[in-house]
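Worksheet: the structure to be examined is printed underneath.
With one protein chain removed, the remaining protein chains of the complex are shown where they sit.
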Amino acid sequence: MMEIGLNHYLVLSTILFAIGLLGIMRRRNLLMLFFATEILLNSVNIAFAAISHFYGDLSGQMFAFFVIAIAASEVAVGLGLLVVWFKRSGSIDLETLKSMRG
Amino acid sequence: MEMYLYIALFAPLAGSLFAALFSASPKTLIAGIVPSALLFVSFLSSLVLLVYVMGGETVHVEMMTWMATGDLYIPYGFLVDQVSATMMMVVTIVSTIVHIYSIGYMDHDKSFNRFFAWLSAFVFSMMILVMSDNFAGLFIGWEGVGLCSWALIGFWYHKESATWAANEAFIMNRIADLGMLIGIFLIYWNTGSLQYDKVFAAMSHVDIAIVSTIGIFLFIGAMGKSAQFPLHTWLADAMEGPTPVSALIHAATMVTAGVYLVVRANPIYDLIPDVGYFIACLGAFVAMFAASMALVNRDMKRIIAYSTLSQLGYMFVAAGLGAYWVALFHLMAHAFFKALLFLGAGNVMHAMNDELDPFKMGGLRHTMKGTFIMMTLASVALAGIFPLAGFFSKDLILEVAFIENHYILYTVLLLTAGMTAFYSFRLVALIFHGEERYKLFGFHPHEAYKYMLIAMSPLALLAVIAGAFKMTYFEMVTKVLPMTEYHVHNPIVYWIMTIGTQLFVIACILYAYRKYEVAKEDKKMEENIGYKILWNQYYIPHFYEEYISKPYRELSRIFWKDIDMKVVDATVDMVANVFYKTGEKTRGMQDGNLSSMLQLMVVGLVAMLALAAVYSIATVLVAG
Amino acid sequence: MLEPVNISLESLNLSTLTPMLIPIIGALVILCIDLIKGGLNKSLYVMLSLLFLLMDFGSLVDFAQLFSENGTMMGFFDVMLIDGLAIIGQLIIVVSSMLFIPLSLTSKRFHEYSYPEFYALFLFMIAGFQFMVATDNLILIFVGLELASLALYTLIALHNRNKSFEAAIKYFTMGALAAGFFSFGAMILYALTGSIEINQISAVLAADEYSNIGFVLVAVTFLLASFGFKLSLIPFHAWTPDVYEGSSAALAGYMSVVPKIAAFVVAMRLFEFLVHSNVVWLETILYVLVVLTMTLANIWALVQSDVKRMLAYSSISHAGFVMAAILIGTTQANSALFLYWVLFAFSNLGAFAMLWVNRQKVLVAGQDSDHPFEKFAGLVRTMPTAAAIMGLFMLSLAGLPPFGVFWGKMYMIASAVSGGYTVLALIMALNSAIAAYYYLKLIVFMFMKEPVYDTDKAIHMVNASMPLKSIIGFATVFTIFSVLFVSPLMEFITALVYNSGY
Partner (left out) sequence: MDSILTILIFFPAVAGVLGFVVHKDSIRAYGISVAAIEFALSLVLWMGYDPNVSGMQFMESIPLIPEFGISYLLGVDGISLFIIVMASFFTMIGIATLGETKRIKDMIITLLFLQMTMIGVFASLDAILFYVFWELSLVPMLYIIGAWGGPLRIYASVKFFLYTFTGSLVMLVGMLFMAYFYQQATGVWSFSLLEWYRLILPENYQLWLFAAFFFGFAIKVPMFPFHTWLPYAHGQAPTIGSVLLAAVLLKMGTYAFVRFSLPLFPDASVFFMMPIAVLAIIMIIYTAMVAYAQEDLKQVIAYSSVSHMGVIILGTFALNVEGIAGSVFLMIGHGIVSGALFYLVGVIYDRRHTKMMREFGGLASVMPRYATIFGIMVMASVGLPLTINFVGEFLSLLGFYKQSHIMTLLAGIAIIVGAIYMLAAYKKVFFGEVTKEENKKLPDVNKREMFALIPLTVIALWLGIYPKPILEPISNSTESIVQLMHDKAITQEAKERIPNLVDEMSISRTSTQEAH
């Protein structure tokens, strides 16, 4: 069985990040978009935790904790906005968000 | 003497300003009388000065600074020497007479006052021209007479032809003035001064090539004012002006300014005989060229104008060959009889309600006796018949050409003398002899006012006796001009020449009488190609119109509409529009869609990543 | 077995936290007051906020004094970093906020201002920005950034119109993406160096001579993308026009000034050491970003039909212009950045405040946005003073001497010149010329055209009140006589920047 090293974590993180990016680019639904951003942030968390362990330094994990906290507050704000928007327009499709342009 | 100088110079100005005061009001007789009187004063002062300079003295004053900057110093300086005194006499005599004459001639014109303002202003400019002691001052007068000539040719400004001719004259003169200006620049940068005395003193140290250039450019200036080929067309067109103007400006004074310039600059031209010879050749050419056009013309004033042109050619021959005093002498004599001729023509025009075609006249000698006599006298003088003024001055020029061994010039001038006699008497015959054709056209001719005739009489007198002053004049003027006597040493040759010339001229006169005593339209002659060429003035005005004026107008239009608007300005607008249009075209990128905004961000990120990859690979390669 | 943690209170240097704590306390106080007695007038909250900001300002002045004596100060586990940049950054943030907050005292009633939460959020946001600039710890930067951003999203949404929600959602989503970029970039740097403190990162990188340059560049790319978003550099700018249009004019003006200066300070900390290490790639990329941002934003601003949107693009362009300072990287350039921003803050806030006083609640027939150019047509007839003041702000933004922004532009171009960036200097200059066109457009409408809308209905100055007028007057005076302030400001800024080692 192969030893799982730092690089594997980092590659996993990168792949997840790429998935998140793809999601952000492709999704047309606001809720799905928020999920994609969560994937982005959490992919970074994995890497932080791994690197922190690799260096034996706590600051990486601290960073990860803060990211989690921030992600949580983002969700709070984001969902709040989403709910309001749904109430106003009856849809959470990105197509409804096009009143300003040019 | 300075006081006389200032009086001679500024009296015309005072007269002009006085008349100008009334310029907006209807005819005021005093506006004509005062300038005339002041001119007479000017004439008297000039006379005093003439007498003074005859004794060998000169008067030189410096009134004040005009321009001074760097090394350049140009004062308002005035010099009365023998040459300028001669010119002053010519100018003041002729202009005084013309002024007095004009009081009658312009009697019915509503712009009577304005006329005198301009006429006196002209005299003032002319006085500056001849009295200035430096080239810049000369240029003031030079341009001043141009301005006055413009205003007086276009005096009847409601006539399209008059204003057109005025502008043509001004612009043609300007072309020549540029040459003059360049000549002045050359003089300044090579001698450091524009004062005649300093310039002439320094001229011998200047490279001969430069002296030639100076001579050529100054002569270009002279060509404009004296209407030499190819700048001659304006003079005939200038006949649109009132006839006294033609007499004063376009016969006696302004057009001779070119000759005066060459005479004045004789120390320069003495150094460059080649240029002088060119001037002489051009002069001879113009003499004949102009005379030939006069042969067939049917406009009384134009005929006289061409005659003037022709005589100017004679003067340039003399000046070009170094016989400056001869040129000046002919200038003087010519001024008298040519002014007389014009004034006479003015009388005829008055009588004929401004009709100019001599073929519509005839037999006027009965009704206009005084005019008839004076015009005949003037024509005889012009033809150079002994003992009138023309004989002494014009034949002298022929002699000069002969003595200097320029036989071709001599021949040309001799032929021209014959032509001169022919067209002069063609005119006299058509106007005063033969049937009274004017009756067919319903004219009722009458003699001019008596005082107009009286005013003309001094000119008539001078036309007759001017030749008598030749020796006095010679002695006086050669104090400043090169003293060369022109005598054919072989008396036989001399007599053959003189008598031969006289006979030839008389023959021409008789031929003219015979041919035009009874004026008939000669259809066959008019079909002749040579006649056509002459009739159309060698097609030169046509050429100028077709190949210079029209292209200039067209080119101007192209420059404006096509280049300035469509290229230069459009480029500027295009630069602005490129930005604006780019904005219009690309603002669609901001389509308000969140998805594309996010994509844009990611694309930006990826682009930068790609650049980073390229860069790091490059670094590795370079390091490796 | 855990050893007892022995940290002396002195070494914590807790005082470094004061400037941030003041607004946080202020926010809490406001919330408490509301708990105790609801329904109080907004003027109370405005004045309370103003008071706390004043205190904040005082403490910063104090720190400026301390800095000039002691130099850079660290505190709170060496997380806080009070250097010159931090002090100027915070000063600009606080002063701009002080100018902004009275703008809520409009004569028309806008309901967001009646919520005490608005003021609390506002103060939290300020604290967030202050954290951002006063640290070189990537975590704290991140936290400060998000604290401020989340508060800002909410403030935008509070305007409570469809466009505001749309704007907030757009801003929020893109902000989340930018946050992802930031954390990813920080992660790579952490992976490379094992540290999350910028000065240590730079030290480690320098020690091994940038051997992993490829990864460094990737990290920098992500960070640049993240701050590019905050600074609205093209192509990360897309949110700006929409968000400005969606939020109230006052808030838009605020957004064009304060978040950006915070981001500039961080960008300066992050990128300056790389620029100085002659990382050619970064120079190239910054060059491209700067030129693109300046030029494209200007070009898009040309074609706008709404003044606020035009000003949004214009503020993008100004940001690009100022970003050049980071590229140039000399002390002169960095000082010029702050000078520019101070002068810009006054003119821009003034311009947005003018829009704010012209905000009417009901649009007239034919009007399809809040501030179309047509609305200002012929303003000089009805309100010459207002037209003159608006014109003045436009001229200042266009960089016409001797008004405010000109001096910033001049310093900035001068620093480009002395930094050896000749072509950049020319591009900057020519961009000012393009920009002049759209500023002139408004002047043309105000001074040279006939009114378009029926002027019977009051559509100008409907929102004006004494506080608003005073703010505008203050900005006007500052803009006109800025030449007198430039010298002392420059002296102050240069000393701080230079002593911080930038």
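Note that the chains take the letters A, B and C in the order they are written out, and that residue 1 is the start of every chain.
Just so it is clear, a contact is a pair of C-beta atoms (placed from the backbone, for glycine too) under 8 Å apart; a residue touches a chain by one contact, two chains touch by 3 or more.
Please read these numbers as outputs of a predicted model, since none were measured by experiment.
S.K.: Quick one: jot down which shown chains the absent chain touches.
M.R.: The chain that is not shown touches these displayed chains: B, C.
S.K.: I'm checking contacts with the chain that's been left out. Which of B:Met1, B:Leu17, B:Met89 or B:Leu147 qualifies?
M.R.: Of these options, the touching residue for the absent chain is B:Leu147.
S.K.: Of the residues B:Leu29, B:Val51 or B:Ala68, I need the one that contacts the missing chain.
M.R.: B:Ala68
S.K.: Among the options B:Met3, B:Ala201, B:Ile496 or B:Val568, which residue touches the chain absent from this view?
M.R.: B:Val568
S.K.: For the full complex, which residue in B:Leu17, B:Ile216 or B:Ala576 touches the chain that was left out?
M.R.: B:Ala576
S.K.: Can you say which of B:Asp81, B:Asp177, B:Asp237 or B:Asp395 touches the chain missing from this structure?
M.R.: B:Asp177
S.K.: On chain B, what residues meet the omitted chain?
M.R.: With respect to the unshown chain, the touching residues of chain B are 23-24, 64-72, 136, 139-140, 143-144, 147, 150, 154, 157-158, 160, 163-164, 166-167, 170-171, 174-175, 177-178, 181-182, 184-186, 188-189, 552-553, 555-557, 559-561, 563-564, 568-569, 571-572, 576.
S.K.: List the residues of chain C that touch the chain left out of this view.
M.R.: For chain C, the residues touching the absent chain are 380, 384, 395, 399-402, 406, 410-411, 413-414, 417-418, 422, 425-426, 429-430, 432-433, 436-437, 440, 443-444, 447-449, 483-484, 486-487, 490-491, 494.
Just so it is clear, only the chains that are shown with their structure count from here on.
S.K.: Among line, ring, star, complete and other, which best matches the way these chains touch?
M.R.: The chain contacts form a complete graph, every chain touching every other.
S.K.: When I count C-beta pairs in contact, which pair ends up with more: A-C or B-C?
M.R.: Pair with more contacting C-beta pairs, A-C versus B-C: A-C.
S.K.: Between chain A and chain B, what distance separates the C-alpha centroids? Give it in angstrom.
M.R.: Taking the mean C-alpha position of each chain, the two centres sit 96 Å apart.
S.K.: Can you give the whole-Å distance between the Cα centres of chain A and chain C?
M.R.: The answer is 26 Å.
S.K.: By the touch rule stated above, which residues of chain B touch at least two different other chains?
M.R.: Residue numbers touching two or more other chains: 587, 590, 592, 594, 598, 602.
S.K.: Identify all positions of chain A at which a residue touches two or more other chains, and write them in rising order.
M.R.: Residues 24, 33, 97, 99-102 of chain A each touch two or more of the other chains.
S.K.: For chain C, which residues count as touching chain A in their complex?
M.R.: 138-139, 142-143, 146, 150, 153-154, 157, 162-163, 165-170, 172-173, 176-177, 179-180, 183-184, 186-187, 190-191, 194-196, 241-242, 245-246, 303-304, 309
S.K.: Touching chain C in the complex: which residues of chain B?
M.R.: Checking each residue of chain B against chain C gives 576, 579-580, 582-584, 586-587, 590, 592, 594, 596-598, 600-605, 608-609, 611-613, 615-617, 619-620.
S.K.: Which chain B residues qualify as touching chain A in the complex?
M.R.: Residues in contact with chain A: 587-588, 590-595, 598-599, 602.
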